[in-house]
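What follows is a set of notes on a single structure, which appears directly below.
Presenting subunit A:
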Amino acid sequence: MPSSTHHVVLGNGIAGNHAADVIRKRDPNSRITIISAGALLFYNRYDLPDVFRGRHQWVDYLVHPPEYYESQNITLRRKTRVVELDPQTQTLSLAHRETLHYDKLLIATGGHAYIPARLLDDVGLMHSFHNFRVAMQVQNAVRKNGTVIMLGGDVMGLDLARTIIATGHRVIVALDNRTFWPHEIAQSERARYLQALESMGLDIWDHGKVDHIEAGNSKGPARQVFFEDGSEIRGDVVMPFFGLVPTVDFLATSGIDMERGILVSPQLQTARDNIWAAGDVCQIWSATSNAYRFYYGYRNVKMMGEVAAYNMTGEQSAFESTVDEALEVTSKGLLHSPFWEYD
Partner candidate 1 sequence: MAKQTDIQISICGSAGDGTIAVGDIFKRAMARAGYRVIAFDHYPAEIRGFGKCISRTRISTNQVYSMKSYSDVLVSLNDLHAIPHVGEVRDYGAIIYDSAPMSAVAEGAHISGHLMPGHLPYALPIRELSELATGANRSRNIVALGFIAGLYQLPQQAFHQAIAAKFETKAPAVADTALAAFDSGFKSGSSTYKFDDVQIDHSRARKNGGEVRMMTGNGAIAHGCLEAGIETFFGYPITPATGIMERLAVEMPRRGGRLVQTEDEIAAISATIGAGYAGARAATATSGPGLALMAEMLGLGVMAEVPAVVFVSQRGGPSTGMPTKTEQSDLNLAVWGGHGDARRIVLAPTNVEGCRRCAARAFEMAEKFQVPVIVLIDLYLSNRYETVFLQGEDNFLPKNWQRVDSGAPGDNYRRYELTADGLSPRCVPGEAGGIYTATGLEHDEYGHPNDSPDVHSLMSEKRHEKLRDAMKYPGINFTKRFGDKGKIDVGLLAWGSTFGEALEAVLLAREEGIRCAAMKVVMMSPLPARPILRFCNDCQQVLVPELNYTGQFANLVSGELGRPVTRVSHATGAPMDINYLLTAIRNAAKQKLRNKTTTSNPTKA
Partner candidate 2 sequence: MIPEQPVYLEDKVDEIRQSGRLAYRSTALPTWCPGCGYYSMTEGLVNALTELRIKGEDTVIVSGIGCASRFPFFMDTYGFHTLHGRALPVATGVKVANDKLTVVAVGGDGDGFAIGCGHIPHAARRNVNITYLLFDNGIYGLTKGQVSPTSATGFITPTSPFQNRDAPLNPLLMLLSYGASWVGQAYAGWPHHLTQLIRQALEHPGFSYLHVLSPCVTFDKTDRTYQNLDLAVRELDADHDSSDMAAAMRAAADTNTPTLGLYYAEKRETLGQALDLIAARAAGAQRIKRATTRHRQRKTPA
């Protein structure tokens, strides 16, 4: 393999960074570029709930020190957005009007929070938790012993809730059919799982769909959430946790096959030459399910990065999930998700 090969990785998450790491090991002389929309080096998003434990320096979340990128000869381009991909010419158009040529491309742009259409008008009144900056904003917005309202309550939200409760705050989960996302809980099991949530210290609010959100007055909590049934709750922040949608908006003109995510073979290859995908952005062909499906969680995502890196450097390995994806109620009556485990 020629050493001048330019490997471009879109996405600065677990899949992308692990892939870059493996590519470097397998091809010490190639050129590797990671493109990130964010401002920071690769850091551990799983640890972000720690902002509630007083860990307020982003440097403390870094997976690698800056020197890592220099020693690995990996170029990390931050605050860089890709607006278009042309597989024909193998070029990426960047938002700042630069074009970038790749030889091998890995799309690992992950996903972003899904917001139901009925809540789009109120986005400005909600807090997300997908990066360090907004995590700090949440932490700043929640008063001492204050209340966090979680709409939906996917596994990322429930993970955060554990820390928020442990640090002396209150969490109200407004139930939705996407509560526990990506796990689908059978109706018969639902009560047992909700019971587990209460055992974990969460307050359950089961009043159906949200009608709208308002900013509170200056004295009380900063947010009021109104439900379609006329009920309302108050809290310092309102956070949407309705699961993820893949970040694929820049691929509209690329001709890459997509359903909700990018459709890839078990080898994580897209239908286009020299383009692979890994992580939360892709749906992988599963012969057993006879469908393209998502795999979530740190271990799955890391494995995808590894498989993609191998295949980008000449192998033909297939992705196989080794993670038991069931959401379980532990013997103590608490919930545990395999997605909360990482190393």
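Candidate selection criterion: all candidates are chains of the complex that A comes from, given by their letters.
In this text, a residue touches a chain if its C-beta (ideal position, glycine included) is under 8 Å from a C-beta of that chain, and two chains touch if they have at least 3 such contacts; residues count from 1.
None of these values were measured; they are calculated from a predicted model.
Student: Going by the C-beta definition already given, which one of 1 or 2 is in contact with subunit A within this complex?
Tutor: Selected candidate: 1.
Student: In the complex formed with candidate 1, which residues of subunit A make contact?
Tutor: By the definition above, subunit A touches candidate 1 via 39-41, 58-59, 66-70, 75-80, 94-101, 133, 136.
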